[in-house]
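So, chain A:
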Amino acid sequence: MIPSSTTSLAMDDVHRSSDSVKVESTINYYSDGFDDSEDPLFLSDDDFVGDDDGAADALLEDIKEDEIDLLKQKQQDCKILSTTELRQRMEQDVAQVSSVLSVSKFEASILLRNYNWSVSKVSDAWFTDESAVREKVGLLVKTVISCGIVSNKRKIIICGICFESHTSDRIRCADCGHLYCEICWSIYISTSINNDGAGCLMLRCPDPSCHAAIGQDMIDSLASEEDRKKYSDFLLRSYVEDNRTTKWCPAPACEYAVEFSGADGIFDVTCRCLTSFCWNCEEECHRPMDCETVRKWISKNSSESENVNYILAYCKPCPNCKRPIEKNHGCMHMTCRVCRNEFCWLCLGPWKGHMNCNRYMERTDSEDKRKKMAKESLEKYTHYFERWDANRKSKLKARADHQRVKDEEFKKLSLSQDIPEAHFEFISKAWLQVVECRRALEWSYSYGYYLPDNEPAKKQFFEYLQGEAESTLEKLHNCVESELKEFLDVDGLSKKFSEFRTKLVGLTTVTGDYFEKLVRALENGLSDVNSHGTKGLEEEVEDCWCCDRCTYANPSSIRSCKVCGSLNIDNVNE
Partner candidate 1 sequence: MANSNLPRRIIKETQRLLSEPAPGISASPSEDNMRYFNVMILGPTQSPYEGLGSWRSPSTSSCGVVETGGVFKLELFLPEEYPMAAPKVRFLTKIYHPNIDKLGRICLDILKDKWSPALQIRTVLLSIQALLSAPNPDDPLSENIAKHWKTKEAEAVETAKEWTRLYASGA
Partner candidate 2 sequence: MTLGSGGSSVVVPRNFRLLEELERGEKGIGDGTVSYGMDDGDDIYMRSWTGTVIGPHNTVHEGRIYQLKLFCDKDYPEKPPSVRFHSRINITCVNHETGVVEPKKFALLANWQREYTMEDILTQLKKEMATPHNRKLVQPPEGTYF
């Protein structure tokens, strides 16, 4: 049996990696908080399965947290900011620049706007060449003359815009001293706020030869309340959009911004509205793929869309009775309602004995070579696209299912099993894990498409890891999707339910591990594979056994599964 060897590799890797700080933040993402080492339920202690409901319940109390808190924990590299928090930050930055540079807050705000809201860039530039900075952003040293004119209230002044005469108390100017009446000023400002979009933040004196900046102090004293509100919204938008460290959450109705300070090329972030996206390219999360390849893949999908349209159809004929079957569950294990034939949705092969169908088999027919290659290239693309797309849909379905389960079934379950809803957190976690893994699996197929054909060892390793991950995921998905249903209408806390919990928790952890292994291997370009072959893969085949229940690979020295506690059946039989 092939599997065991790499699984042990997987374990080694996970253990090794959890020592380094860098991994903490990334690992968390995949296992959805399960590997939080302070959470004793999910330590792979040998004895944790033993203590039944009592201890587990107590532990579940501890885990009972908002999903938001979970998110907070697992995303140390990013911070979700509300509009209020953003305004506070902006004010702090302005205050800091104002005090360091000894300029007014309005001037500080103008400076920051011109330097992408970076406090350090502003002060660097300022202390390098103050007058150049003043020239660039339009901050003049106040002219004494203009103030003199304005203070003389009896003087009559002609406005440079409307040409009307005004007493000097109705006349205003920026630091440059160009005089215009208050009415013209306010129309000038209002015109800019309503026509120039964010350009109004860079408003200058109306005199064409002058570029004195118009600051928020003038806006506040001359614009209508409505315009002041718009201006301040533009200012906040600029604070987020021009700032290199913040971005708005791309979800349509979401008002949060995400501040990101991570490195390492891992950009997955999740907003407080639960939208996950890649901070770098603003597409949805796509680990283990890099942004550039994702862009290529997405554009390929749109250009190939005509060729693969049929794949998008939701129906396939049952391979046995040929009646059309619509897939309405998330997992790939299909059962025909008519003939009860069980098969895999992806390869249409029988489910019994179904191992993996993730591997792309190249055809060896000897047709006209060019024709064959063209056909194969489409076939190859179709193979990967179909799986990418199926997992994508499965992910969306799982997300919706999770919501429905939380909204509807927890109540029922709580009644039938007489357990508080809070104790079903493990079901939620399993669903979140499914969603996360479907997402990773989705992108692993795009990754597979771009894997060079001339590196068979890498390809083999990749397909191996992917196959393993995929088959545990199918088990987990099936378990949380179908097995849960059994308990909905059955009264009483059955022993079976606690068995179900044990199994589900175990599967969740194991699946998380498999995917972490897969994702990390893909992210480092499958560099574990030595170019000479897959020797490493086959060495330790004999040293492990795969748990029948949760598929966890255990060292052969242990008789009961480390994760779910099942006995090694082969061993028992001996």
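These made the cut because all candidates are chains of the complex that A comes from, given by their letters.
Assume contacts are C-beta pairs under 8 Å (C-beta built on N, C-alpha and C of every residue); 3 or more make two chains touch, one makes a residue touch a chain; residues count from 1.
Note that this is a predicted model, so its numbers are computed, not measured.
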{"item": "Options 1 or 2: the chain contacting chain A in this complex", "value": "1"}
{"item": "Residues of chain A touching candidate 1 in the complex", "value": "160-164, 178, 180, 184, 187-188, 191, 206-208"}
